[in-house]
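I have placed the structure first, in the form of structure tokens, so that the comments after it can refer back to it.
Note that one protein chain of the assembly has been removed; the remaining protein chains are unaltered in position.
Note that the chains are named A and B in the order they appear, and that numbering of residues resets to 1 at the start of each chain.
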Amino acid sequence: MDLSLPVIHIQSIYPQMILVLFAIIVVILPLFVHNLKRELLALISVVGLVLAYFSLINLWGQNLTGFNGMIVGDNFSIAFSIIFLVGAFLAVLLSLNTVENEYLNYSDFYSMLLFALVGLLMMVSSTNLLVIFIGLEILSISLYVLAGIRKMRVDSIEASLKYFLLGAFATGFLLYGIALLYGASGSIDLVEIGKYIQANGFSGTFILAGAAMLLIGLSFKAAFVPFHMWTPDVYQGAPTPVTAFMSAGVKGAALAVLLRFVWTIAPLSKADWTIAIWIIAFLTMTVGNVVAIAQSNVKRMLAYSSIAHAGYLLVGVLAGSQLGQASIMYYLLVYTMMNLGAFGVISYLGNSNKQENLNLRDYRGLGFKHPFAGLAMAIFMFSLAGVPPTGGFVGKFYLFNSAIQAGYLWLVIFGVMNSVISAYYYLRVVVNLYMHEPEKEVAVPKASLGLSFALLIAMVAVLQMGIMSSSYFEFFRQAVIAMP
Amino acid sequence: MVPVNYYLIVAAILFALGVLGVLIRRNALIIFMSIELMLNAVNLTFVALARHLHSIDGQIFVFFIMTVAAAEVAVGLAIIISVFRLKGTIHVDEINLLRG
Partner (left out) sequence: MVGELVPILVLLAVAVVIVAGIIGLTHLFGPKHPDPVKLSPYESGMEPVGEARTRFSIRFYIIAMLFVLFDIEVVFFYPWAVVFKKLLSMGSFILIEMLVFVGLLLVGYLYAWKKGALEWD
């Protein structure tokens, strides 16, 4: 047997290494130093995030491949990683609020959050299905724990159980898909599989069944219809910062993998399965938006809204162009900001004695009593609905524009119709905040500085991305995967 | 030598049984065991294909699936025990607090 050492380029995984190191520090330190404050642990996590950010920036444009091609440090992966870092940063700030006081164990919380982030970074920075699978599992297992971290509360544990059972089920499908692709092509690297398909065509039982199962597995994780059943329950039961992080992070990673898959395996213009993605995108948008109208629980409503947004993002995948890729990244960043912001306001308006004030009725009249939270919620809702001049509008415009250029006029028409439907339930929140008299006295605890800061950042970013969108878009234009 | 197809068919049957178990059983532990059956079907597929293709990748993949499955078992059982402690049951039809 011939053996040779692989070419490592250890700097290609510096961001992941830094995050793992800080995750370990956050979980081990409180075992030796007692009575550590939550704010200190949050600060340590933020330091880790900042260091990881700088090491990512350092990799920009270098196109490093490490570990014999197992790790790909292209701009595509770096752009997605930065979006995830921003999401984790906001989630850490969100967790500092009074209403989130009942985790019992903050060191576990921050550590798991950082580990989940490592999983996300692993997923997007490889074309090797083994590494993608390991990243996905690091992410998923951390999220199972995070969803149930309020372990004395029935709803939290229930969310955790549901997420766990369906997540593991989806993993089974994903793995079987990988096994079939491996059986056909003899490789577990997407690039090699892509070469095989270009030589032999996108046909054969193994390739077709493998691709379909991989798609099913990813659809479960990203909550595409008809694999979305778990989403509302899990999003409602999990702690709010976790829900916020989950909704943006997992979706982004699944989409990144899907994009790599589409680009390396089956350029969409040639493949027959465009129609499958078309149908999934249409169903995801429509079901998410229509069911969201019927919700009275704000967290549940945002869960359905996040399903709908997964549908919008899929439109960009379908476009199958570099424009589509950049649009997806842009929209994902806006979505991270506005969605984490919206969940932040939910946390802000929550009540400290385990009542989270999650019903729309609880929000009546709060806009004037808490002007800052009210204004923030209004901006996030306008952005989610896609009203100019917010980032949500520009993002949708880019996405739909890329789809039109690829010739998917009807899907875009349905997408715009969906946006109109969605405006109804987003604006209903704003109406409740400002145009109704409060029904009862709702006690809102004093918001923490961290949470207010997070809301401010998200608000400014959403507006800035709406007004000065081109600089952001140019940045993402440099991050697309090159033509195969 | 037994042809590779036989292994693949056995694995496919096991996988289908696992999926069926997840869909029709209502006890969280049994559902979880069915998921493990699915993962083991995948392992069998990988090992058979690795032998057939004379490639080592499939075998390495199996190592990782096994470890990840062990990690999943630890977390999953912890969650199931928490559910039992709070609700007194692990019947998934009775775990229905969250609904729209």
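Rule of thumb we're sticking to: a residue touches a chain if its C-beta (ideal position, glycine included) is under 8 Å from a C-beta of that chain, and two chains touch if they have at least 3 such contacts.
None of these values were measured; they are calculated from a predicted model.
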item	value
Residue in contact with the excluded chain [from B:Ile13, B:Leu29 or B:Ala74]	B:Ala74
Touch list for chain B against the chain that is not drawn	1-3, 60, 63, 66-67, 70-71, 73-74, 77-78, 81
Chain A residues touching the omitted chain (full complex)	1, 3-5, 8, 24, 27-28, 31-32
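As a convention for this text, only the chains that are shown with their structure count from here on.
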item	value
Distance from the mean Cα position of chain B to that of chain A, given in whole angstrom	26
Residues of chain B touching chain A in the complex	8, 15, 18-19, 22, 28, 31-32, 35, 38-39, 41-42, 45-46, 49, 52-53, 55, 57-58, 60-61, 64-65, 68, 71-72, 75-76, 79-80, 82-83, 86-87, 92, 95, 97-100
Chain A - residues contacting chain B, complex	130, 133-134, 137, 141, 144-145, 148, 151-152, 154-155, 157-162, 164-165, 168-169, 171-172, 175-176, 178-180, 182-183, 186-188, 232-233, 236-237, 291, 294-295, 297, 300
